[in-house]
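A short write-up of the structure that comes next.
Here the complex is missing a single protein chain, while all its other protein chains stay put.
Up next is chain A:
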Amino acid sequence: MNQTVLSVSGITKTFPGVRALDDVSFDIRAGEVHALVGENGAGKSTLMKVLAGLYKPDSGEIVHRGEAVRLTSPLEARNRGILLIHQELSLSPELSAAENIYLGAWPTNRLGVLDKRKLRADAQAALDALGCDFGATARVGTLSIARQQMVEIARAQAFNANLVIFDEPTASLTEGEKVQLFQTIERLRAAGVGIVYISHKMDEIFEITDRITVLRDGAVQGTVETRDTGIAEITRMMIGRDLDSYFHRARADFGAETLRVEGLTKAGLFRDVSFSVREGEVLGLYGLVGAGRSEVVETIFGIRKPDAGRLFWRGEETAFPKPRKAIEIGMALVPESRKEQGLILGMGGRQNITLPHLRLFSRLRVMQERQERAVFDRYRERLSIKTTGPEQPVSLLSGGNQQKFVLAKWLCAEPKLVILDEPTRGIDVGSKSAIHELIAGLAEQGLAVIVISSEMPEVLGVSHRVLTMSEGRVAGEFSGDSMTEQNLIEAVSRQAPAAVESEVA
């Protein structure tokens, strides 16, 4: 069972100005789950793309099932049984699950006409083997993200893959869906498939993997047996130093109330939401995906219009603002999706940072580029952003560095209230810790901070007070000793039936 499926040795890959992979060697055995970890920009994605035939390495050797190979295209990799499951799924939403599974290899009869019956039967068999509870004829666009992921994995089953690479597979899954995914990975492992598991989430890595290979700055720092190591050692290998503490909480020193909302309601999204946040306070908003947290803060920021509710800004009742007005009075919203809502990927760092404050950086409506470059330099230094210059398009940066530009964009105009929606999603441990430190620093400077997070340890670690939301309602408020994992989980799960009852009554 311990034979090697694939081994790479001495792989080097350079891009203009960067050595993305530097003499990388490692191997994957049949029937093992092998974690690939490293900070953003450490070379994980590049290595993964080399294995999937998307990139051609400058030098080095790839040996697949005892045979030296050159992978020149994803199709060739797939024909050899190597399959990459992307973080962003690559399915055609208009086609059925079966059609997606066999995309590019649809079975035909003697006349060259699509053999629908065989297609459906084969696809259903692949789905059943993975324990899926939906039919092969379902249109993919109507399936949940978790089920769509299963369709991708079913390709591995259908094409008899011997190596499957998962890239951040749990990024948009709920807890229950994650458990299912892990069961599926377990089945693949039992069938002797080699699995590469790329993730930032340490708890998952320690739950599911057999070995861990750590990358830093494009070079392998070491491969260790998962059962012989711990989070501290892996983190040290990743960042090259000890993480003093995982979370930073600002010292509790609160001033006047910055924001209060009362009875905030938007039909179909949330109902009767009331809370307040003070200067120097970090308020956590915890809840499952879809609980209405993002929608609430987007309404406060003026992206959406509420049906009812009142808003008090620094002690005075204020009309709900439009985004530009919200920015002017001192609100900042670091949105959930940095690529879709946070950044303009084709623009450089300079233009991204000043985008919400065009008036501030202009005189008589003419942009003052010198001031823009000055603020760019200041934040590049302050947040240690790795970029070649103010004009380098942010699309070329790693996720962590992109997120730092989103933060710079919202902090540079000295807001009074900072709302961060999932600020550490999909970024590495080192950057996460830096962002937690930053949040604490903001509160200690006297800013009011609201942090939305689906990660319980994060919410508990950075907040002074936590509000839980469930199905569009505030389900509980906790501070001090009552702020425990147990209480939060109970509040989130208890509210659901209660909400249904009150609808009936």
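One rule holds for everything that comes next: a contact is a pair of C-beta atoms (placed from the backbone, for glycine too) under 8 Å apart; a residue touches a chain by one contact, two chains touch by 3 or more; residues count from 1.
Here is the rule we use: contacts and distances are computed from a predicted model.
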(request) Using the UniProt record as the reference, specify the protein name of the hidden chain from among "Succinate--CoA ligase [ADP-forming] subunit beta", "Peptidoglycan glycosyltransferase MrdB", "Lipoprotein" or "Monosaccharide ABC transporter membrane protein, CUT2 family". (result) "Monosaccharide ABC transporter membrane protein, CUT2 family"
(request) Sort through A:G287, A:P356, A:G399 or A:G430 and give me the one touching the missing partner chain. (result) A:P356
(message) For a quick check of understanding: of A:G10, A:G263 or A:G346, which residue touches the chain that isn't displayed?
(response) A:G346
(request) Tell me which residue among A:L84, A:I327 or A:L383 touches the hidden chain in the full complex. (result) A:I327
(request) Would you indicate which residue among A:R110, A:R251, A:K305 or A:R365 is in contact with the undisplayed chain? (result) A:R365
(message) List every residue of chain A that touches the chain not included in the displayed model.
(response) 15-16, 54-56, 303, 322-324, 326-327, 333, 335, 340-347, 351, 355-356, 358-359, 362, 365-367, 409
